[in-house]
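Every protein chain except one is present and positioned as in the full complex.
All chains are identified by letter, namely A, B and C, in their written order; residue positions are counted from 1 within each chain.
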Amino acid sequence: MVINALHILATGLGAAFLTGLLDEKRNGLAFMITLGALAFMSAVSAGWLVLFAATGAHPMDIQTAGTPPPFAIALRMGLAEAALLTLINLAGLFAAMHMGETLLARGRRAMAVLLVMVMALCGLVLTRDLFNLFVFFELIVIATGGLVLLSDDERAVSAGFKYLIVSQFISVLLLVGIVFGYHATGTLNIDGMAEQGSGAFALAFFLILIAVAAELKPFPANGWALDIYESAHPGFAALFSAAAASAALFAFDKVLAIGGAEWLPVATGIGIVSFVAGNLLALPQTNDRRLLGYSSIAQSGLILVAIGQQDILGEHYLFIAGGLLLSHAVAKAGLYWLSGFVAGRELTDWAALRQRPLLVLAFVTGIAMLSGLPPFPGFYAKWELVHLLANEGRLALLGWILFGALVEAGYLFRWFGYAIKRESAHTIDCPPDRVIPVIAALLAGWALGFAWGELSGRSNLLLVLPLLFALAFLLLEWAPAWLKNTLAIGGLSLYFLQTWQDYDPLRLIFLVIFTLGGAIIFLASFHAHGRRIGFYPSAMTMFAGMVLLLQATDSFGFFAAWELLTIGSYFLILRGKESEPHALSYIVFSLGGAFLILAGFAIAAASVVTLAPSGAVSPAPTFEIASLATLAQPVAPWVFLLLAIGFMTKTAAIGLHIWLPGAHAEAETDVSPMVSGVLLKAGLYGLFVLLMSMGRQSLYGVDLVNLMLWIGAITALLGNLMAIFQEDAKRLLAYSSIGQMGYALFGLALMNHLGWLMALMFVINHYVYKSMLFLSVGGVAKRTGTRAMYQMGGLITLMPLSFIATLVGIIAMSGVPPLSGFGGRWIFYNAIMDADTRLPMVLIFLSGPIAFLYLFRLIHTIFLGQLKDEHRRLKEAPLSIVLPQMIYVAILIGVAIFPGLILRRVDAYISQFLPDGALNWEGLTITSQYGWWNPVAIMIVVACIFLLIFGWLLFVNRKAQKVKQFNIVFSAERPYRPETTHFAWNFFAPYKKAMGFLVQPFVTRFWGAITDLLHTAGDLGRRLYNGNGQIYAFHFLIFVVVVFVSQLGM
Amino acid sequence: MVKRLVALALLAVFGLVFATLLTGYAPDAELNQTARYYAERTAADLGAANIVTAIIVTYRGLDTLGEVTVLFLAAAIVGLVLAEGAHDRSRMRPPVGELLTTGTRFLVPMILLLGAYVFVNGHLTPGGGFQGGAIIASAVLLMLLADPLRHFSHRLISAIESLAGILYVAIGIAGLFLAGGFLDNRILPLGNLGELASAGAIPLIYSLIGLKVGAEFSSMLASLSETEEP
Amino acid sequence: MVHVVMATGFLLILIGFYGALTHRNLLRMIVAFTVADTGVNVVIVSVGHMRGRSAPILDRAVAAADAVQRIIDPVPQALVLTAIVIGVGVTALMLAYAWRIYRQHRTLDIARLTALKG
Partner (left out) sequence: MSYLLPALVGLVCFAMLAAAFVAIRGAGMAIAILAAGLVSLMASVLFLVLAAPDVAMTEAAIGSGLTTFLLFFVLGRVRGGEKEEGGHG
């Protein structure tokens, strides 16, 4: 049984009046009354919400004064209203709890103001009468003016006054608009006015609309709001951002209904400008609460865009706008409440949160919700919104939305990086009663994610087994690392055993790498002690994303998996000691790439023949990935381009590669192989899928696949070239990965059978030897405490197993016989012979020897040469790190001898797509049209040659003179930078002179310039807000005039 | 100077908007549907002679409840803001003239009576709770002028204010159960049009509003008077 | 006649706005706003006015039966009543703020209250 919604308003008011009856000293009792009233109001709203959600009942009109509307004020309760009321009342309840101390100190008047504020917000949502709307607005203005004063920050007073100034202007316009609207229609009832349409009183309606819009704090008429956000008590700022903004948005939506479709573009315009500008201006912020304020403005703008696009959103409107709104409200409330625990106001002060992992989880949940990442409602909403926009061809709007979202993710994740990596002088202060609201927001966030998953009519991401498995590790954070590690390995292996039969040979290869490959690397994770908080949920989210990517058959599943693996890997990378800036550039590039993929899918969905069965809410067209093949001109090449760039961001193709070296090099010892050996393959998988389904595309006469061929070749060359100039061993390996991915890209873009086979060889080989090398180098770095190669040397005797692994890895990688790298090369050269484009091949050929140079340097400077004094007592790397390396050695030799074991089936599979040029597998011999290769024979020959040379060397070296450590002649001077005299420093100096111009950091500078440009734009924009309340009033009037003039022009 | 020019330019646009509204305005010759309903039905349905009062107290009662709450809020916040600056009462001020003091003693009861008259008759004649409340507050003002150091019992004022508020809400809720809806005045007999005891709960509600508004204004004035002169 | 009144109301609004935009003293801004508020009230009442009709009060002069022909629109009057009361509430609040600001900063110059910006 539900209770009349009027009781919500009556309870709020009655309790507010009741507190006045109490003695000044009975503040405790007044506080209990306040909490009780808010709890009752929440319960009543929740009852309505359950009723509407469960029965799908129609909205219900509630009369007052026993008289029907429009003659008396009427209220309406429906699903949206009930949801908003629940949000508002709960936000009010938790805000009261959060502010408990302050409220008790300031007494019953403060509590009464809070109660009236919540009541007025409810009224704003419920009322269907325009003038009543105005009354509630004024109540909110005054209550806000009162609650702002609860802050300890003295500046809040001036912020409140600035707000009052602007609201005076607003209310004058609103009143004038209302009375002329009444004159024209003879009613004040919103529905009655909507029936008659705003045509007769367009000007008055404009005044009403703009006044209500101003309550949404649109750019640039929002300086006052930012000052309030910055200076108010965080408990109130949460309410202001979550509840007040939501109610105002709903009121705007109601008012907009009067105007009808012709006014929708106004909402869209105001919304998108606020969204982009809010995010840009947030970029240079260093104050946490002000940054959250800018983000609130941006988010309101985004919701306003959804409101403005309701004509094309149709039945998805509530799903989208509601998803965005609830995500934002819950996340923002949680973040503001969190900010109450942080003593300092700099973003970096949030590092103090690390003392409480639970609060970090709340923080990251909030950020993920704001950024619209899965599995939260914003993700589903963004997916639908983008698709519907693309469907209508509103691509510019789509582009701006994605741009703004990327900027937002950028500053939010930068902030998160600070929290995880920086040091804070403060300690965290979180009494239990103030933690409850944060926990509530955290739980609400996940609950909403679940609800939106259910409503989406697609697979609910929170019911997908791999992700659940990953999230289960959140509950296991108390457990020791070894236990979690065992579970992780077990889970990955079990998943493989359970599902491997479902995959075609191509996907099976990726599956093996993603699951078993991951499990092998996890063996190295046994070296970690303690609980390793945060590692397992992140890593398993990444792996979950990767296996889901393989499972995905439709575009939605693919994209969701893509985002999951991106987020998981970001958290993993961020764990490295110095990785903060690199993790940030990783997530920004990755999300940028993901947004391109999203845009590509959305544009494709608009014209692809959809094969997916329609679900519960009849989802926006999700399509089978395979049906990308049915795309026709002129859409197809654009989709191809977007998707290809998106995937190439992940494979770090040249130009989009700058995130990779830092991210891979700075990661932890066992994380580097995960993100290099395993994760990069996800990008290749994407490219495989793309090329398999779309084939060749050309745009304005440019063959896009050919373009990829060139990009692959240049990436291979420059990646290798950059690798040889690195002093840092892990960076060297990271750059080498760029080069290797270039090879793979090149092979794919050859678009012939052998090219693809070779790309697959690279998928396998690169996983094995790059994981192995990262582990062995990581083990060495762990023991020596440095990654600079010139600080190592002569470690061969101390760390023989690591040496063997490196040696084998290098042989395999450089493509000399007998190991698998040679097989790769052999197929590769055969593939090149098949192709028609010869010019990029020169580049590829060039990069081969270059690869050899850096590999030589790696083994020479680390393991050979003279041992450093301080390293004399080093031991071999821990067993857990060596063990996987030995497994890789075995695999490499195995694959080298029996390449057919895997490749034969794939070869047959590829023939489906590219029938010509298949290999001929006979016994141990593999034949192409250009020649044959017998791995076993080669192995034997090479083994013989090796033994011969080795024996000869032993013979010759009998008489060799040993050079002692101090057998060096010094001059009297000590060089300024001692390392410059070391032979391993600047190892390839001559090459650098010759080819250094090729590796100038042009790309880094380019992206740096873009970043600077955005920051500068943000900084310039901030100057608008000079702090003068009168100027803010000018902003408001200018805003009105600009909207007015642009509306006239339309 | 630039500021003034910009202000003038912006206001010119607003002037244009207002001028358009003005020139587009034509007075109604007949009452519109809403006004017609009120004109025809108020007397019969609600039993109130003053239609404006009927609208304020009943038809748009929710607005009025909000309006009262605005004053309640303003009084509470003014009290909140000024609480810190309450002056110490030991400081003496020059005495006020005898005339004013005596006049006040004489006038205050009459003013209070007038205020009560205005809001009790709100459903019959012009005026009502707000006007009556303001008149009551003027009595308080007079007392303050006569004796600036007079200390009003905030406790009493806020008790009156709260009780009136709670009763107002309670009457509103009673309307939900006993009549057609929230704030429906027909929980009491309508009586005969034009009599004091008519129009159902309207006189009662308007009296409560009068008391409440009077208390709220008084509270604001008292808070202000207790602030310290800097 | 109504047009003249309405025009006066609009002018009052504009004058009030101009004052609020150009005075840096908080109190003078508040005074300017009260002028603008009065202007709004004048506009609203003038919108509801109808030539040759009387106030919406039923008494001996206006019987309930022919009220439809005799009275002016009561709704704008009800709205103005609310608006006036709300206006004084906001004004009181702004005054309290001004006093608090003065106590804190010893100034009423809005251009000096710029601790928060950017």
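Here is the rule we use: contacts are C-beta pairs under 8 Å (C-beta built on N, C-alpha and C of every residue); 3 or more make two chains touch, one makes a residue touch a chain.
Small disclaimer: the values here were computed from a predicted structure and weren't measured.
**Student:** Can you list the shown chains that the omitted chain is in contact with?
**Tutor:** B, C
**Student:** For the chain left off this view, which of B:47, B:66, B:79 or B:127 is in contact with it?
**Tutor:** B:127
**Student:** So one chain is hidden, and I want to know which residue out of C:58, C:72 or C:116 touches that hidden chain in the complete assembly.
**Tutor:** C:72
**Student:** Which parts of chain C are in contact with the chain that was left out?
**Tutor:** Counting over the whole complex, chain C touches the hidden chain at residues 1-2, 4-5, 7-8, 11-12, 15-16, 18-19, 22-25, 27-28, 30-32, 34-35, 37-39, 41-42, 45-46, 48-49, 52-55, 57, 72, 77, 80-81, 84-85, 87-88, 91-92, 95-96, 98-99, 102, 106-109.
**Student:** If the missing chain were put back, which residues of chain B would it touch?
**Tutor:** The missing chain touches chain B at positions 1, 3-4, 50, 52-53, 118, 126-128, 130-131, 134-135, 137-138, 141, 217, 220-221, 224-225, 227, 229-230.
Just so it is clear, only the chains that are shown with their structure count from here on.
**Student:** Just how far, in Å, is the C-alpha centre of chain C from the one of chain A?
**Tutor:** The answer is 50 Å.
**Student:** In whole angstrom, how far does the Cα centroid of chain B sit from the Cα centroid of chain C?
**Tutor:** A distance of 15 Å separates the two centres.
**Student:** Please output the residue numbers of chain C that touch at least 2 other chains, ranges allowed.
**Tutor:** Only 13, 17, 21, 47, 75, 82, 86, 89-90, 93, 97, 100 qualify.
**Student:** Which positions in chain B touch two or more other chains at once?
**Tutor:** 3, 7, 10-11, 14, 18, 21, 25, 28, 32, 34-35, 38, 60, 63, 66-67, 70, 73-74, 77, 81
**Student:** Contact residues on chain C for chain B in the complex?
**Tutor:** Residue list for chain C touching chain B: 2-3, 6-7, 10, 13-14, 17-18, 21-22, 47, 49-51, 55-59, 64, 67-68, 71, 73-75, 77-78, 81-82, 84-86, 88-90, 92-93, 95-97, 99-100, 102-103, 106.
**Student:** What does chain A use to touch chain B in their complex?
**Tutor:** My answer: residues 4, 6-7, 9-10, 13-14, 16-21, 23-24, 62-67, 70-73, 106-107, 109-110, 112-113, 116, 119-120, 123, 127, 129, 131-132, 135-136, 138-139, 142-143, 145-146, 149, 176, 180, 183, 185-188, 203-204, 206-207, 1034, 1037-1038, 1040-1041, 1044-1045.
**Student:** Help me check something: in the complex, which residues belonging to chain C touch chain A?
**Tutor:** Those in contact with chain A are residues 13, 17, 20-21, 24, 26, 29, 33, 36-37, 39-40, 43-44, 47-48, 75-76, 79, 82-83, 86, 89-90, 93-94, 97-98, 100-101, 104, 110-111, 113-118.
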